[in-house]
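Missing here is one protein chain; the remaining ones are kept as they sit in the complex.
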Amino acid sequence: MPDRDTYTASELLAVMSSRLLKDGQVVFAGVGIPLLAATLAQGLHCPGLTILFEGGVIGPMIEPGKLPPSTNEQRCTKRANMVLGSTDVLLLLQRGYIDVGFMGGAQIDRHGNLNSSFIGDPAKPKTRLPGTGGGNDISSLAQMIVAMKHEKRRFVEHVDFVTSPGFLTGGSSRRDSGLPSGGMYRVVTDLGIFGFDDETKRMMILALHPGVTTGQVQENTGFPLSADPDVEVTARPTGRELECLRRLDPQRLYTA
Amino acid sequence: MPDRDTYTASELLAVMSSRLLKDGQVVFAGVGIPLLAATLAQGLHCPGLTILFEGGVIGPMIEPGKLPPSTNEQRCTKRANMVLGSTDVLLLLQRGYIDVGFMGGAQIDRHGNLNSSFIGDPAKPKTRLPGTGGGNDISSLAQMIVAMKHEKRRFVEHVDFVTSPGFLTGGSSRRDSGLPSGGMYRVVTDLGIFGFDDETKRMMILALHPGVTTGQVQENTGFPLSADPDVEVTARPTGRELECLRRLDPQRLYTA
Amino acid sequence: MSETYLELRRKLAERDRSLHEKVMSLEAAAGLVKDGETVGIGGSTLSRTPMAMIWALIRAGRKRLTCARSITSSEGDWLFGSGACDRVITSWFSQGIVWGISKVMRHHVETGKARFDEWSHMSVGLRFKAGAMGVPFLPVRSMLGSDVLRQRPEPREIDCPFTGEKLLLVPALNPDVALIHVQRCDPYGNAQMDGLPFMDADLAMAANRVILTTERIVSNDQIRRAPDHTKIPFFAVEAVVEVPFGCAPHECGGIYEPLYDHMDYYTSLVNKDPVGGMKEYLDRYVYGPKTWVEYLNLLGLGPLLDAALRGRSIANA
Partner (left out) sequence: MSETYLELRRKLAERDRSLHEKVMSLEAAAGLVKDGETVGIGGSTLSRTPMAMIWALIRAGRKRLTCARSITSSEGDWLFGSGACDRVITSWFSQGIVWGISKVMRHHVETGKARFDEWSHMSVGLRFKAGAMGVPFLPVRSMLGSDVLRQRPEPREIDCPFTGEKLLLVPALNPDVALIHVQRCDPYGNAQMDGLPFMDADLAMAANRVILTTERIVSNDQIRRAPDHTKIPFFAVEAVVEVPFGCAPHECGGIYEPLYDHMDYYTSLVNKDPVGGMKEYLDRYVYGPKTWVEYLNLLGLGPLLDAALRGRSIANA
């Protein structure tokens, strides 16, 4: 039996993200926590959830213990409903077939913009990161859920570089830039669940995980966060959720 | 043994057109005389000729006596090298993979424009014809060979409607319209072979079939044709050519 | 004016896109098409024409449809002649090259009873492709300079912002519904096609919903054994109808060739008298039989088996 009282931060992330998915949705998922969370949701409350991969896969069957190392390898195609070109699968986002884009993030700012390209000045970068991959396309064209560790250096006022657009500079700036659809829907961290103000498009606390305080969240965030006075508290991961999750990733590749 | 001394006008068209094709060329062919001529050329002097069909076929094997009724049926795909989408096969023309577009024509004018859409005023047509099909695309994007019967009502000063562009109003008008490549290369009729003046882009006589006079051609043409004083005379169809052609179309579906 | 784009997305967003069974009868599927809608038709000329579905739409009394197809054959006669459709968007419209000009098409277009919007073949394809890609247009290098372009108010000529050269932009075409016939699909609508693919994959993704007819329904398990052969994903599909010989008297690649004798009979009947002949044909073959199988019976078992023999012989060559 799994230990129901203790769980890792990654396990918490996976469980909390999985609960945001609804049955019948079509979800464009990255590997790691997003794929785990989507597969978990499929096994528990969303039997009719469809997963898509950037490599060009619709509706694969994820085998417990054999998680794909990236979305571009054949392991992702196992018993899928359809395999198609990687430009074509991204065009499904542009056409509007996808309900949710679901990815991890390295650095996010108060308007939900993500950076995976540069640390420091892009003209003379301290660190050149791997870049956008499909991230820019997904976040430009779909409602987004982002799952990431909550650390002050990751939650910054302004990202060094907007790789994947959230709400840009807030307000209507996203729409004005030519992105009329999609946008950041939820950010899930090991401390809580975050949304964005309808008008200002600034990040705000929607819910805190059990035992976490607003102060603790603010301490770990590089910009001021507003919170409703009656902010919700999430229900702790259930034994069934943890059990199912640990069956999917027995070697704890993504949930250590 | 076939009768080498008599042949139909269609047989003459097929043989004369086939001689214009060169080994190694990639030819986009319509059904009827173009397909017969291309297959004949393959069998005789162009073993390395590749035929493409508008339906989405590259390099099929045409079975004698089983000519396809259109380029959009499965009979066209028999033992082909590749079958692809009909937009995609036309895009090969746009990309520049095709040496020759080869079609029949119902009405042509002095600048090589073809009409297969309307007889009379398009706003109130006497006859609504079937339309362009791939003709407009092919003639916009490739060097063209057109095979057709030589009649005064088919060879007109100006076509009622430019369905498939030749040199439009002559001179540089084709290029100026946004069609920098391709253009009418040869018109083959039962009277002779015709080309277009480099500057004016007006049709002119390049060669006459055996026994045909310049006057006879002019009589059957609705606009003045220039001819070189030493216009060539084509060699009559050989027994081998006719034999091969009659094997391809034993029921004379296209060569009656 | 991104309303159009948001409106397109909204139409997909409100559909149930989960993996669920959607097998139904021809009649039920015909009920999913509304009068006045734009209908994209799969296949081309005599190939993979969704004839059974069109037959059912006519019987259901659909009116004022706009139909878009790469190349329009005798199904276009049926649609004009029955009054189900009063506008066709296509590059070519006649029963087939071997039968000459369609007098049914001529009668309706020349008398102004119906419209025939002519585009180049590639432009029809690129309009579907733009629709499938979720963009408002695609650039093309044909139609320029011709009267085909001069007749069309929709496209725009531009000077390329990169090269300065003249280009044509053709607008996306997103039909309300696409009718597509395939060799096989599963009950969810994952469709696999053999042979000539025509424009069907683009048409399916461009349309707001797809009605699939299929020679046979296979298990989802069979689809998952070769997912790289799936050409239309289930979430684009609204209905699945199993209709053997669903393209007759046209062909379905690898399974049967056209019923040429019936096509000869049909074209001579309607081209002799595009009004009376058409009525006679529709009464006898479309309104007369109570089921598609009864229609097939009128075509005759012998001709159907002969068409099947010819179809298989090509695939097995």
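Going by the order they are written in, the chains are A, B and C; count residues from 1 in each one.
FYI, a residue touches a chain if its C-beta (ideal position, glycine included) is under 8 Å from a C-beta of that chain, and two chains touch if they have at least 3 such contacts.
Fair warning: this is a prediction, and the values are worked out from it, not measured in the lab.
For the omitted chain, the shown partners it touches in the full complex are A, B, C. The omitted chain makes contact with just one of the residues C:Glu75, C:Asp194 or C:Glu242: C:Asp194.
Here one chain is not drawn; of B:Asp99, B:Asp160, B:Asp190 or B:Glu241, the residue touching it is B:Asp99. When the full complex is taken into account, the listed residue touching the unshown chain is A:Asn72, out of A:Asn72, A:Thr200 or A:Thr214. From the options B:Leu13, B:Val26, B:Ala147 or B:Leu208, the residue with contact to the chain not on display is B:Val26.
Within the entire complex, the positions of chain C that touch the omitted partner chain are 1-2, 4-5, 134-141, 156, 158, 160-165, 167, 169, 171, 194-197, 228.
Think of the hidden chain as still there; on chain B it touches residues 23-26, 48-50, 57-59, 61, 77, 79-84, 91-92, 94-97, 99, 180-181. Those residues of chain A that touch the chain absent from the view are 31-32, 54-57, 69-70, 72-79, 83-87, 90-91, 94, 117, 122, 125-134, 136-137, 140-141, 161-165, 168, 173-174, 177-180, 253.
By our rule, only the chains that are shown with their structure count from here on.
In terms of Cα centroid distance from the overall Cα mean, chain C ranks first.
The distance from the centre of chain A to the centre of chain B, with each centre set as the mean of the Cα atoms, comes to 59 Å. Distance from the chain A centre to the chain C centre is 40 Å, each centre being the mean of its Cα atoms.
Contact of a single residue of chain B with at least two other chains is seen at no position.
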